[in-house]
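For this view, one protein chain was removed and the others were kept in their places.
So, chain A:
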Amino acid sequence: MQTETAEKQGTLPELLGRNWIALFIVLLVVFFSVVARSFFSFDTAQLIFFNGTEVFLLAIAELFVIITGGIDLSVGFVMGFATVVSSKLMVACVALGFSPFWSILAASVVTLLIGLVPGLVNGWLVACLRVPAFIATFSMLGVTHGISELLTQGIPTKNLPALAGDIGNGSFFYVAPGGAISFFSRPQVARGQTVLAIIPNMVIFAFLFIFLFAFILGKMKFGRHLYAIGGNIDAAIRSGINVKRDLIKAYVISSLFASLAGLSYVMKYITGKPDAGANMLLEAIAAVVIGGASMAGGSGTVGRTILGALVIAILETGLRIIGMQTFMTYILVGVILILAVIIDQVFPNRNR
């Protein structure tokens, strides 16, 4: 205990080394603000969170499994699966004569329930059949990819209720020029006047769940069990933790967050397609690792993972604003991912 406090205080370089991620975010913001004057604004900040919703959600999905020492390769395609299922259900409900609002709500709830199944199977394979997480979740990647392709037959879903787009691209409240505030719906104003939109709905939607599960991970017994399992599975078994049940829960939560990311995608882009999250696996894992979690398990927190995801979200939106193409994002995420691990070895004890 004493050594820990001594380390916590540390010298300045150590302090910086442990919190390099925050420093790095500041540097990124300064860099983009210098290069593009329009970057440093409230709108851009909102845009970063809005564009990054899926990355935030998938990073949390990955975090729960990585803490246990596993890996979930299926999150991207479970997300795609959720976009397909939810959009198909919405269209079906509207066709059955339900109002758009109830169709969207019902489809979302049912999708989240169906979205638990891949996680349940992953968890069962990993915990009960002792299939390595890499293999089990890669299998699930194939299965969810196949099923969503079969459902769409190669054509992205269309004809979603317009309300979905209104919710997905709307904001929590709007400030009209006179100072009037309206919630959830954009006020009618004269042409040329700007309405201030504050906090995108999807960001609220995502962070409600993220805060809830941050609480579960950080404060509840189940959360401590996950760290124990990742730290030393034998010790966890011996101390009477129901390892199988908790592992299954971790994979189910992962799958749940992937489905949430899928819902967010459907609301924002009003379409569902199997490969919606295909290239997000790298970003999700990178966010967790940049956030200081170890692939060996037993470490990582929701807060730091969000910081890691924020690095990626700032990079993506910032590079787009200064006119760089997608390829720079890939290169930089790759470089930062590797650097994160190296820096963490120089300055251990960053987490927990």
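Everything below uses one rule, namely that a residue touches a chain if its C-beta (ideal position, glycine included) is under 8 Å from a C-beta of that chain, and two chains touch if they have at least 3 such contacts; residues count from 1.
Just so it is clear, contacts and distances are computed from a predicted model.
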Per UniProt record, name of the chain withheld from view ["Putative Ribose transport system permease protein RbsC", "Alpha/beta fold hydrolase", "Formate dehydrogenase major subunit" or "DNA-binding response regulator"]: "Putative Ribose transport system permease protein RbsC"
Sole residue of A:Leu116, A:Val143 or A:Ile216 that reaches the chain not shown, by the stated touch rule: A:Val143
Touch with the omitted chain, as defined above, among A:Leu96, A:Leu129 or A:Ile155: A:Leu129
Chain A residues that touch the omitted chain in the full complex: 71, 73, 76, 125, 127-132, 134-136, 138-143, 145-147, 149-150, 153, 234, 237-238, 243-244, 275, 278-279, 282, 285-286, 289, 295-296, 325-335, 337-338, 341-342, 345
